[in-house]
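Here the complex is missing one protein chain, while the rest keep their positions.
Let's turn to chain A:
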Amino acid sequence: MASDEKSVQLKSDALMEQMKLHLTTDAGKALTKKIGLVYQLNIAPKKLGFNEESYVVDLKKGEVKKGTYEDGKPDATFSFTDNDFIKIAAGKMNPQIAFMRGAMKIKGSISAAQKFTPDIFPKPAKM
């Protein structure tokens, strides 16, 4: 899919795509069993809260979709910038610290938010 016709392309896009594929694997399915929550991620290209792109990481159904969650309320909603999300997913930034610094905003259930850890996300291999 060549989606780079638009000027701003999020790095997180790649991660989300990878997550989508990941959820079809055995490991991904195990994840849905383990977590069973719906997260919405609002990712801003540069400045937190501006021009956000939303993704729904549905760890109940095991799918990733672009856009906001339509089937009710997500268990937790996060907001970050593109770079920060990448760092968190890679384990380079601790989500708690990110929250304390205001780099990450959270809405929704605490316990759901606490389960949002880097190990959920598959890591990209490097060429």
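Here, a residue touches a chain if its C-beta (ideal position, glycine included) is under 8 Å from a C-beta of that chain, and two chains touch if they have at least 3 such contacts; residues count from 1.
The rule is simple: contacts and distances are computed from a predicted model.
One chain of the complex is hidden; its UniProt record names it "Peroxisome biogenesis protein 5-like", one of "DNA primase", "YEATS domain-containing protein", "Proteasome subunit beta" or "Peroxisome biogenesis protein 5-like".
Touch with the chain omitted from the figure is made, among A:T24, A:N51 or A:T68, by A:T24.
Mapped onto chain A, contacts with the missing chain fall at residues 1-2, 4-5, 7, 9, 11, 14-15, 17-18, 21-22, 24-27, 30, 86, 90-94, 96-97, 99-103, 105-111, 114, 118-119, 122-127.
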